[in-house]
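Here the complex is missing one protein chain, while the rest keep their positions.
What follows is chain A.
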Amino acid sequence: GAAHAKGQYAVEGIDEVNSLEDITSYNNFYEFGTGKGDPAQYAHALTTDPWTVKIDGLVDNPGDYDLADILANVDIEERIYRFRCVEAWSMVIPWNGFELRQLLERAGVQSSAKYVAFETLVRPEEMHGQRSPILDWPYREGLRLDEAMNPLTLMATGLYGEDLPNQNGAPLRLVVPWKYGFKSIKSIVRITLTDTQPETSWNMQNPREYGFYSNVNPEVSHPRWSQASERKIGGFFASRQDTLMFNGYGEYVADMYADMDLSAEF
């Protein structure tokens, strides 16, 4: 349940949850344009029903999974996470969703799989941003298998107990709270288990600025700005706060990176 989840993954500095207006009117979703307000203005054009997710690659049960079928076999719960954008702002968001591992276990991950690749829908007639080559569509993201199986890794289906608004990645999006927001890929239509590190959109666009891991790390600057602190979105007097290692979720995830130099593998 919600209360259990909140207690289980409590992190520092999550006091005030952002309003629904904050969360639904300030978005990066380049499929609908590059402005923060574009997704709220244009995402209504997206058809989210029917929706299927293709699960393929190194799995025992590959196939096209209907969204209703996916949701009937997972436990939906509330997770209040801080969302830290690579642009150095953050929000606190009450997601509804299920742990990604539940879906992966159902698909039957084979022992040779090491990574999970995700893809967003390509439908330029409904997603007008895809008519310009800002990114190499479809939007792609990926996680190492242990990251994907971590209990914090959520497939979100809602916000504030309601269905996910289109601008937030309806009907199904990833939420990886210890990584920069662009890792949390929206409107997912394909999940592929693979043994090689998948290509990811922002890393393809600018590998110097955006690494595959993109763990929130106040000590590794973005080449154009510092990541040491962040502005919490919410009004004129939005406070700036120190950014925490792994966005504050270190006690749940730091072990996965114990042997890595996180300034080299950023």
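Criterion: contacts are C-beta pairs under 8 Å (C-beta built on N, C-alpha and C of every residue); 3 or more make two chains touch, one makes a residue touch a chain; residues count from 1.
By our rule, contacts and distances are computed from a predicted model.
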Given "Protein-methionine-sulfoxide reductase heme-binding subunit MsrQ", "Response regulator receiver protein", "3-isopropylmalate dehydratase large subunit" or "Molybdopterin synthase sulfur carrier subunit", the protein name in the UniProt record of the chain not shown would be "Protein-methionine-sulfoxide reductase heme-binding subunit MsrQ"
Missing-chain contact, candidates A:22, A:56, A:126 or A:146, resolves to A:22
Sole touch to the unshown chain from A:47, A:197, A:239 or A:263: residue A:239
Sole touch to the unshown chain from A:73, A:197 or A:226: residue A:226
Across the whole complex, the chain not displayed is touched by chain A residues 19, 21-22, 25-26, 34, 36-37, 89, 134, 221, 224-226, 228-229, 231, 233-240
